[in-house]
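Pasting a structure here, questions to come.
Removed from the display is one protein chain of the complex; every other protein chain stays in position.
The block that comes next holds chain A.
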């Protein structure tokens, strides 16, 4: 028997100023059985929702009017006034070049989905955000999910110095 995801138990917030793009995400989530899906056009509206309701997963576009998706993520992860610093965030964007992915990752994105996307890609990001929660790392310069996805065994000498030595 394989594991399933009951999407009716999850509340989503879609932050996207583009009507069609937001509709595609909304339709997909509705088809999957999600009943609590909120749509807003700007980060300011998103913060309003986040302050008053419990949101489990945020799906946001990078290019937004006013504050963009990155600034939204930055405030969400790093501000002391953030309503939820740990909420999984899936970023959708047509900026798919490596530097954009790296920037988003270093600001604490949970999943990154390059546009144009298909249903399979969107579903896989949702599955990953829901079923594979990652450790959070808090350093002086970064707060967000652990950026190392792969745990690779290393059988060489440990040459890294440690404070304990």
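We take it that contacts are C-beta pairs under 8 Å (C-beta built on N, C-alpha and C of every residue); 3 or more make two chains touch, one makes a residue touch a chain; residues count from 1.
Going forward, contacts and distances are computed from a predicted model.
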If you look up the hidden chain in UniProt, what protein name do you find among "Ribosomal subunit interface protein", "Electron transfer flavoprotein alpha subunit apoprotein", "Transcriptional regulator" or "Nitrate/nitrite transporter NarK"?
"Transcriptional regulator"
Touching the left-out chain: which of A:7, A:47 or A:112?
A:7
At which residues does chain A meet the chain that is not included here?
1-10, 18-21, 23-24, 27-28, 31-33, 56-57, 63, 86, 88, 92-94, 115-120, 122-123, 127, 130-131, 133-140, 146
